[in-house]
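Here the complex is missing a single protein chain, while all its other protein chains stay put.
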Amino acid sequence: MSKIHITTSVNGDPTEFLCEADETLLDALRDRLGMTGAKEGCGTGDCGACSVTVDGRLVCSCLMLGAEAEGREIGTIEGMAEGDQLHPLQRKFIEHAALQCGICTPGLLVAAKSLLEKHPDPTEEEARYWLAGNLCRCTGYDKIIRAVMDAAQEMREAS
Amino acid sequence: MQYLAPTTVEEAVSALAAHSGDCRLLAGGTDLLVRMRSDMADPDAVIDLKRIDALRQINPEDGGWRVGAAVSGAEMGEHEGLVADWPGVVEATNLIGSTQVQGRCTMAGNLCNASPAADSVPAMVAAGAVARVVGPDGTRVVPVEEIPTGPGTTSLAKGELIDAIILPERGARSSDAYLRFIPRTEMDIAVVGCAVSLTLDEDGTCTAARVSLGAVAPTVLLVPEAADALIGTKVDDTALDALAAACSAAAKPIDDKRGTVDFRVHVAGVLAKRAAKIAKKRAGGAA
Amino acid sequence: MVQVKIWGSLAAMTDDQTEVKIDAATLRELLDGLAGKYPGLRPQLDRGVSVAIDGRIYNDSWFTPIKPDSEVVLLARLKGG
């Protein structure tokens, strides 16, 4: 079985990797590129822990082949902060104690960032539905939603 | 496994026809990758349709819309013209999976996966949508309800693929709606789904209707008796009760981990009423 | 002597008594005393027990003092999630 050579961009960095044809983007990121920020909670698109963006669109990296990344722009949790400046969502997650164990946090942050890019002023209900594909078992979502709404407000005021 | 990414429909068709093994089409991949992961599929080759530009477009066609086979649910939801004409079809497609899944999943894929519980299929059936099927012998147009033949099986011949779903022209005072029942508010497979598409005349009488049910039979059902219960009425309570009764009568579900026979039969009627009210309102009918 | 309350399903091992008297000044003496006086309790003592002394629950500490008038209750060994 020969591997496929993929040329892509991850968080703005030109990136190449070799992968098997049936390997998911999640496995390519984690096992080929050592980017373990995206997590596998289910492998079937039901938990959102592997969320990344592809050409700006939020997807589950477990439901996409690594080979499909050719020429695309991939965004992961590792690219969310700018240098030592945390993204407002990252700061608010810490301030609001919106994480307990933290396994769902990367996926939730990537998904929430995508929400705020599309809907800078979401209602609580919109935020809850947008994030319904990101399972969290620790928090009951309360503090996560508060952090997202607070970050949205701060980002609106800053812009 | 081989990964192929053709850039034209012709290439895709000839690759599909030429391959002797288990060759699968990859549109959104939100079903195929789950099957591969669960050891329910172990294809020899996968043909990725998303590198074919024509399949990623929504174009006007004969007053209606041609939705390419690789257009995602999210892209449909962002298309104002499509949403205005076929809100029920778009809302049904937008119910498939999470926001993440919306970024990938497609109507054509949902149709070819041939699940009786597929959300977009009842809406397409009610809309009178057709699938454009391309194969080695040319192109044919097939009503959507004739594509799935049972759970996981389709009427497509070897080497054929669907390159677009075509939604017909939407006339005045016409609209559609889709509702499904799930145990949670998101992320579940439909326990029952129901789509209603209807047209009203100027005084609010229903002149045409199509009603479709999901997850109550081996394939999505078109229920003409249910449509008959609406046509010629003002879609009033009496008509809605008749609609519900027709839908419940048409439902032939099974007991499984998602619901019981009794539940599905009853809720098929409940959803039909609710969907019909929404469609009527969208079509400009009086509340 | 301290009065020890044991739970009902162990009473078959203690001549149908749910309260027994043991000469003990510490938890260890209590457990040894129970096993000595009622050998039928040994399997349960080996599987593990917790002991409530004056309303506080102890799992292991042998030399926890027990006063003659302490309230002593044998409990199934506690664990948590």
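Lettered A, B and C in written order, each chain numbered from 1.
Quick note on the criterion: contacts are C-beta pairs under 8 Å (C-beta built on N, C-alpha and C of every residue); 3 or more make two chains touch, one makes a residue touch a chain.
Note that in this section contacts and distances are computed from a predicted model.
You can't see one chain of this complex, but its UniProt record names it "4-hydroxybenzoyl-CoA reductase subunit alpha", from the set "Heme exporter protein B", "Urea ABC transporter permease subunit UrtC", "4-hydroxybenzoyl-CoA reductase subunit alpha" or "NADH-quinone oxidoreductase subunit J". Note that the undisplayed chain, when the full complex is considered, contacts A, B, C. Screening B:74, B:189, B:243 or B:276 for touch with the missing chain picks out B:189. The residue touching the chain not shown here, chosen from A:6, A:116 or A:135, is A:135. Residue positions on chain A in contact with the hidden chain: 1, 20, 30, 34-44, 46-47, 49, 76-78, 80-81, 86, 90, 93-97, 99-106, 109, 125, 127-129, 131-146, in rising order. Mapped onto chain C, the interface with the missing chain covers residues 5, 7-13, 40, 43-44, 47, 50, 52, 54-61, 64, 71, 73-76, 78-81.
Residues of chain B in contact with the chain left out of this view: 37-38, 181, 183-189, 191, 256-260, 262-263, 266-267, 270.
Everything that follows uses one rule, which is that only the chains that are shown with their structure count from here on.
Shown here, the protein chains touch in an arrangement that is not a line, ring, star or fully connected set. The chain with its C-alpha centre at the largest distance from the centre of chain A is C. Chain centres here are Cα averages; for chain A and chain C they lie 54 Å apart. Computed from the mean C-alpha positions, the centre of chain A lies at a distance of 29 Å from the centre of chain B. Those residues of chain A that touch chain B in the complex are listed here as 1, 4, 20-22, 24, 43-46, 48, 51, 54, 57-60, 62-65, 67-68, 70, 111, 114-115, 129-134.
Of all residues in chain B, those touching chain A in their complex are 1-3, 5, 26, 28-30, 33-34, 36-38, 46, 48, 50, 72, 74, 97-101, 103-104, 185-187.
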